[in-house]
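Here the complex is missing one protein chain, while the rest keep their positions.
Moving on to chain A:
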Amino acid sequence: MSSKKQQPAFQGKECFSRMNFLFQASMLMAGKNNALSAYYGELCRSIAKKAVLKIDPNIKRQMCKRCSLALKPGITADLHAETRRKRRKSLKNSDNVDENTSMTLTCHQCGFRRQFIVNPNYNFWLDNEESVVESITLGNNKPESKQKQSLISDKETKETTTK
């Protein structure tokens, strides 16, 4: 039993690399052919759904939640910084402007708006060192350095899910 358990060192590796490829393809097609980009994004998400794997939030936020289009601010999306009106009075008092600002990302294709609150005091759980249980380095080192950010963050998610 124990030998069997050890064998899959990195479960879902082929799914991760597949999703990585699809995300890159989706990013490539964004702006050129939005329908295709949305299709690849959708596929990437559905693979994650099927294989029950988590996509790293940083990657997830680069896709439209509604139509899965890869969002490139300026090309397929609008990025706005907004200040909330209600708290404008308190804004004058506090030195920290960031606290009341939120970023709005609007998808050009379906018009879906997503709001992210800018808070310098908030610590992302995945950035926290405690969240990492174990890190896996792939056997062949040469392509490792070349790999794009997405796979590496994909791996991070993997680490957190194993917990």
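The working rule: a contact is a pair of C-beta atoms (placed from the backbone, for glycine too) under 8 Å apart; a residue touches a chain by one contact, two chains touch by 3 or more; residues count from 1.
As a working rule, contacts and distances are computed from a predicted model.
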Exercise. With one chain of the assembly withheld, which option in "rRNA 2'-O-methyltransferase fibrillarin", "Ribonuclease P protein subunit p29", "Eukaryotic translation initiation factor 3 subunit K" or "Vacuolar fusion protein MON1 homolog" matches that chain's UniProt protein name?
Worked result: "Ribonuclease P protein subunit p29"
Exercise. Quick one: which of A:17, A:58, A:104 or A:131 touches the chain that's been left out?
Worked result: A:17
Exercise. List the chain A residues touching the unshown chain?
Worked result: 14-15, 17-18, 20-22, 24-25, 28-29, 32-33, 35-36, 38-40, 43, 46-47, 50-51, 65-67, 109-113, 140, 143, 147
